[in-house]
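Have a look at this one.
Only a single protein chain was left out; the remaining protein chains are all shown in position.
Should a chain be cited, it is by its letter among A, B, C, D, E and F, assigned in written order, with residues numbered from 1 in that chain.
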């Protein structure tokens, strides 16, 4: 899809969408959003870019192979989930930092959990999309 | 006692170990196993004959009442000694008979296993353990019949034998459990006490029916008899051991064993008389149409088994006694005949009676054994056969109104068997020695001693039946606990029985002189073959096989839509029926809110898009319609306060569209496949399902709702879980595990897509 | 006329009517781009509806949905465009 | 290069502040950090982007565009009442003076948002742009209009 | 009673999968790591089993929210037994796969998928939440989708289409059922549901919901007339995949059915009757299919159906005795079917075909291996005292107890036909002389393998055979275990009480 | 309020136009701009309604997004429509694009080409 217009627009849309996806991710605990939608947004951003510039270039942007992003994200989620074991609590128990951080609000294990989800969603969606694009 | 049983299994299990380094030792060592056990049983003899059965018990699966309860009483001892005694001879016999065989080690393994199973069977007092050993005899028989496994007919016979006995076994299992269920115990000895309870129970006919099927299949009763002639594919020692002396008698053993528990009713007696009677006559007559020695023996064995069943059916004390003695008698002479058949086969290479004769010139001791066994079989005085025959006639002769018919049939059977016995035991040895067999030699003593020994026993017991008194008494008491004192004698006085006995001999001899075994005789039976049970059974088998094919083909027809239809109909009918049956449809309008125009609009949008998706011809049209449906869905979510859902749904719809777009253009042109009629049918079906779901949704919606859980979430989302978007709090905290797992689903899906697209192991692919 | 009524009886019907008109275009087609642009248009109108709805319910949160719609809606359109071109290449 | 990246970073941070709706130092810093991360993530060595910095010019231009857009809409309202016959659609080739991708894109976007015109495609050598127009009586006036009203202004602004 | 570590089997498998995903592409490492991790997983399974066996039901409330608000994980005897069995099967299959799977398939993530699948199973066995159960089911089906298609061979794809379509349909029914349950009770915790369902007046609606669950789980467990996906697909993937499918996948449907019908929908008589009829026809269909086919994989596939019928018969009778039978059979069947599919893989590896008409001569060429293979084969038949035998005692007695004589008849018929089929297989594959045909399958044959390679293939078969023998000869242990499970299932009060009484833990 | 009404009316007019325009190019042409303004107005009115700093910034962001994306979507779609030779209305008088695409590579030339034929210089790939 070698449309100059589209390509140029995508170039600028990419950071915008990524920014927005982080925004969606972080505010999920307080307002609609969260790791899923955030991750989907981020994935969509990259997909858009790949539409415009092709796969090779997109891959070089993503840097980390999305196939490895999945286990990394999972690992983050798992760590967040099992961290309560250390203090002898059931899995998934929310562990909270006592003081709320400005802007993000309370920081706790569930935030990291959501970040893990975010990464997994990006990883898996991109894996799916990239594999398709590669085989077309 | 347990060691007696277990040792066989152990030796069998050791075969694969030994065979690597001590292959040749096996035939030399293993025969001492039955011998040892025989001697052990011999030491128990005096205790058992004093009516003090020996016990040994181990709780195996006590939770179901399954114990290894071994109980050595008279009946068990009789069988045990037959098993080990004849076993010893067969083990020795085989070590020479099958000397050349490559897989002799396996053979001894099976044989040991069989012997152990058989011992376990007759020693078990527990119904379930009895069954365990019962099945083990069937399976070892399967391996033994199929021993010459490169021969297709061997394999077929093994399968058939296993099929019949396996089927009977399973039926028997049901019967045994039923007995235990009704009688409250799995111990036979305890069941004797609840005999009346069981007999008066409504399930009694079923129970004995099941038991009979088990016994009849195993003991080759009409119409299940046909596997036995087939089983003659097994090496002759096996036929001797399993298919004449021991295993086939397991059914008889079972009936005898259960006589004190279940016997004595009309249904019990008459079924056995009828089946036994038919079997003995049918098989005895059949034996005369055979020319293969083993075939003749097979049919005469079936006939003998029929006699035994018949006698157990007659069920009087005389009859039971006769059965007890005949078990021994038959085992002795029939084993002898089988063994000499084996020798003849081994030395001359044929078992065709028409081509045999004059062999006494080259193998005198074998001939002697043959003569003695034939005479015992015929029931000539001074042979054990005579004594058993006498008591047999005695029992039928005094059996109520039916005495004449019963007696006549048993006499007739005996006449036929006379001839069969002579054909096998005498005919091959007398007359002229045909040229082609002139080179036949005297076999090794390992071969001829066993039959001679057995034949000797026939005479010994025939002349001095008193030796057996004590033994037979305990055997008899096992079947009839309150039975009288017995005394076996050669001379019973001059009476009708003696007359009949002599008549039998006379008729038999006349028939022997008159009737010569011949191929043409065999051929005369051919027209009736299609009515023979084996034919019927095979036809049933074929029909069943083709039924299997059509059933399977009908359901597993390869068309996904038919599968969906069958699932759907099942669900709709089931749920619909339950809905109709148990739910009072009611409507409460109070819960239902008004429709605003914008909502209505979304509804219209959605409904129209759905229909559009259904009817449109282009795939892209469908996808766009799907997009609109998704959008409408989002609007619903939005209207009804689910912003998170709306966002997620929209993102995912977009991605799905993307996915479709990336894939679709590679699909072939869209074609319309189905006819109008089919579409109408499918439409009706799906409508049915849709209506069902709608009604259910409505009903559930109308049901009172509980909000405990969601209230808890709402209350604690911020206070405890420190989040204000409750949905997200549920996702990452309250039900975080769900979320973790669903990300795993995504990961796996991604892996799947990746491997689907990148990995292609098809041999000839254009890509 | 209260604000709520105004939304309900003026604005939403207008938007609703637009939806119906666009939807008719979708149904009529005739070409795939027609349908796609109709879908695109529908999403845009939906964004409008969301905005109105957020005012109606005094929930500014809904605007975030609108934001998301605005950001990714055109991706679908792009995908369709991509598809059309690819398919035409495939056919040749 | 570093400078323009920094600028983009600031710009994105501002977008962040806009989007989150909280203008505080912390939030800006946070937005800056996130934007930094994102830029790090997506930057690969490529020819650098030029940034415009003349705020008043931007504002003026913005107003101009807005007026055009409004005009476009009013026209559409009119259009929707017109009959078919009054249309004279055409696809016109407009030669391009704009060179960079960004310029072309902005131009295209402008053209798309303004009355009756829509960019169909840009030639691969970036020398011409094919524009679909609702009304085009005369090719030359049309081209001229585009070149002066849009391209010129835009290029002034951006260069 | 409260033990936050009981989710360890699940999470350990998840971590294993993640570790394997990170080593994606390096087959050698993956093989070793997977076997190692499966072994540890087996250890964890044993640990959990012993824990429950000695200390009774253990519960953890994920997120430290009291039931029914969070997701509860419950390890009762049934659950922990199933976890142990799944770990055993997983361990064996990971070894077998290391020896038998083609490199290409391994490179495309077979091992992580295997661990994901086992994780899904462990989750399904341990969860106490109906929606969470759904989610685990999805993990199971998606990993099975991937596993069944891995390699993308023609037959695999054809089978997969049906497998995917019908399993997704089942998921949809399951979800509808959950929707109704939630609509009626407002709860998802199974223990809580059990109490709330009792309080619902409109029993009719509960019954209809139960029918939905019946169909959903019926499809998963391949019951008549819902089993069609199984014969269409089970023989298509490589043996290692078939082993884990044959051993565990349908069983998780049985597990779910037993769990829900003893806990949530207890006492639904009509449903029991329907189940009994379905069970009978399942037995028949499975047995007939097995008779009809010649391909080992298909035969075993149909036998799975047949024996699912046995287990369903137990569920249909719904007496404690019959449930003992079902549980015992479940234990036996998981081990034996896993083993059988490995055996069929081994046969393929040796002979290059799975068509019994083209097979033969195994007994002559590989006598010891044949005897080894005889163990699972005849265990499956239930030649007493091998493992398949004991459960039948309970089925028959249970049938007598509940007077469902026709079920007994079908069980006997099913057992008989199984015997017949296996005897036929034995006769054709092992006894018959080798048929010399051009080898169809490509790849490395058994005789070309190094001796380590051979042992890697044979060891798991030996391992499972030993377990089979133990189940048969040490039947008392399994029977008493099954009895304990059945009694826990039929008297769910303590389960419910344990779950609902566990409040949050103070840190 | 007025903005809201105006906005929705703009959208309505687009919808009408969409229905009435004779070919797909015209329809695409129309939608991208009218809708954006209509939508912009509606969104602005909601910004005014809430009169809140955060909402306003968000609304501006949305409008910017739409202004950025909608034309591109339209452009892409129109381009694909043209490339797939979707039927043009017979009223279209001038079409400079006709024949300018290389039928094989889809390369677009700025100079006038001989319609219908691929230039000899086209490399095969």
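To be clear about the criterion, a contact is a pair of C-beta atoms (placed from the backbone, for glycine too) under 8 Å apart; a residue touches a chain by one contact, two chains touch by 3 or more.
FYI, contacts and distances are computed from a predicted model.
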{"item": "Name under which UniProt lists the unshown chain, selected from \"Na(+) H(+) antiporter subunit C\", \"Autoinducer 2 import system permease protein LsrC\", \"ABC transporter ATP-binding protein\" or \"Heme exporter protein C\"", "value": "\"Na(+) H(+) antiporter subunit C\""}
{"item": "Touching partners, among the displayed chains, of the absent chain", "value": "A, B, C, E"}
{"item": "Touch criterion as defined above, residue of B:274, B:511 or B:613 at the omitted chain", "value": "B:613"}
{"item": "Per the touch definition above, residue among E:52, E:97 or E:142 touching the missing chain", "value": "E:142"}
{"item": "Touching the absent chain when the full complex is considered, from E:34, E:233, E:272 or E:483", "value": "E:233"}
{"item": "Contacts of subunit B with the absent chain, listed as residue ranges", "value": "553, 556-561, 564-565, 568, 591-596, 599-600, 603, 606-607, 610-611, 613-614, 619, 622, 626, 629-630, 633, 636-637, 639-645, 648-649, 652, 655-656, 659-660, 663-664, 666-668, 670-671, 673-674, 682-683, 685-687, 689-691, 693-694, 697-698, 700-701, 705, 707, 709-710, 713-715, 717-719, 724-727, 730-731, 734-735, 738-739, 742-743, 745-746, 748-750, 752-753, 756-757, 760, 762, 765, 767"}
{"item": "Where the missing chain touches subunit E, by residue", "value": "131, 135, 138, 141-142, 145-146, 149, 152, 154-155, 157-162, 164-165, 168-169, 171-172, 175-176, 178-180, 182-183, 186, 188, 231-233, 235-236, 292-295, 298"}
{"item": "Positions on subunit A where the hidden chain makes contact", "value": "30-32, 36, 124, 128, 132"}
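Keep this in mind: only the chains that are shown with their structure count from here on.
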{"item": "Common touching chains of subunit F and subunit B", "value": "A, C"}
{"item": "Far-end chain from subunit C, centres as C-alpha averages", "value": "B"}
{"item": "Pair with more cross-chain C-beta pairs in contact, given B-C and A-D", "value": "B-C"}
{"item": "Innermost chain, taking as reference the mean of every protein Cα atom displayed", "value": "E"}
{"item": "Distance from the mean Cα position of subunit F to that of subunit A, given in whole angstrom", "value": "31"}
{"item": "Subunit A and subunit C, separation of their C-alpha mean positions in angstrom", "value": "27"}
{"item": "Centre distance in Å when subunit D and subunit E are each reduced to the mean of their C-alpha atoms", "value": "61"}
{"item": "Multi-chain contact sites of subunit F, meaning residues that touch two or more partners", "value": "9, 14, 16, 28, 36, 38, 52, 54-55, 58, 61, 65, 68-70, 72, 74-76, 78-79"}
{"item": "Multi-chain contact residues (two or more partners), subunit C", "value": "15, 19-20, 36, 38, 61, 64-65, 67-68, 71-73, 75, 78-82, 85-87"}
{"item": "Interchain pairs in contact, sorted by label", "value": "A-B, A-C, A-D, A-E, A-F, B-C, B-E, C-F, D-F"}
{"item": "Of subunit D, residues touching subunit F in the complex", "value": "15, 17-23, 69-70, 72-73, 76-77, 79-81, 84-85, 87-93, 95, 108-109, 112-125, 127-128, 130, 132-134, 136, 139"}
{"item": "Touch list for subunit E against partner subunit B, complex", "value": "14, 17, 21, 62-63, 65, 68-71, 102, 104-105, 107-109, 112-113, 116, 119, 123, 131-132, 135-136, 138-139, 142-143, 145-146, 149-154, 161-162, 165-166, 169, 173, 176, 179-180, 183-188, 196, 200, 202-205, 207-208, 211-212, 214-215, 219, 224-226, 228-229, 231-232, 270, 274, 284-285, 287-289, 291-293, 302, 363, 367-368, 371, 378, 383-385, 389-390, 392-394, 396-397, 400-401, 408, 412, 415-416, 419-420, 423-424, 427, 430-433, 442, 475-476, 479-480, 483"}
{"item": "Touching residues (chain side subunit F, partner subunit C) in the complex", "value": "1, 4-5, 7-9, 11-12, 14-16, 18-19, 24, 27-28, 31, 35-36, 38-39, 42-43, 45-46, 49-50, 52, 54-55, 58-59, 61-62, 65-66, 69-70, 72-74, 76-81, 83-87, 103, 106"}
